[in-house]
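The other protein chains are all here in position, but one chain of the complex has been omitted.
Right, chain A next:
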Amino acid sequence: MECREMVVLIHECLDGETDELANQSLLNHMKTCSSCRQHMHELQRVIAFVQSASHIHVSPDFTARVLSKLPAPTKKNLFSSWLRNHPFLTAAAVFFVLMAGSLSANWFDRNDILQVSSANMDKLKIDRERNVVVVPAGTSIDGDLVVRNGDVEVQGEVRGNVVAIEGKVFVASTAQVVGNTESIEAIVDWIWYEVKNIGNDLLPIMR
């Protein structure tokens, strides 16, 4: 084989691309051809020479300088990274928004008919003209009393909460209310009331 072809083979050998057969023929050729042997040695020296370039290091404050030149994070990025860093609060916020949505839908869907919910309906007096539910003096009612679209007048005893939705609660001096009295007139109150109820329902489970 000619030396010119051998030079190609030498390069392939240096790239580690030759097979056993090619290596053998290269070795055989170099045994007899001093110029190819010389060529091979010089190329090997070139490689060793380039590889001898010592590894230099960048100045120690390089990373800090790069970071200082980064564009300031945009509001959007800050917001989304805040969301990522506070997954629980994010979930709570999403939950609250959805709850508020469904509860406020509840608020707008109602009609204006007086609604009363209580365990002792028979003991209550309903004054249709004034739109007032009266707990007469001397009677006692077990459990919560919830009235919608009307006022509540408590003269007797209620062993629970008294709630008037879009109405007012009037408590007479003779009245005894074991729970809270509450009157809900705005949507915000309504949502708060519902959320509180859910919370109260859940708490015993968690305890």
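Operating definition for what follows: contacts are C-beta pairs under 8 Å (C-beta built on N, C-alpha and C of every residue); 3 or more make two chains touch, one makes a residue touch a chain; residues count from 1.
Keep in mind that, in the parts below, contacts and distances are computed from a predicted model.
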| item | value |
| --- | --- |
| Omitted chain (choose from "Glutaconate CoA-transferase subunit A", "Putative Na(+) H(+) antiporter subunit C", "(2Fe-2S)-binding protein" or "RNA polymerase sigma factor") - UniProt protein name | "RNA polymerase sigma factor" |
| Touch with the omitted chain, as defined above, among A:S59, A:S173 or A:N200 | A:S59 |
| Hidden partner chain, touching residue among A:A22, A:V46, A:A137 or A:L202 | A:V46 |
| Absent-chain interface as seen on chain A, which is shown | 11, 14-15, 17, 39, 42-43, 45-47, 49-59, 62-63, 65-67, 69-71, 73, 77, 80-81, 84 |
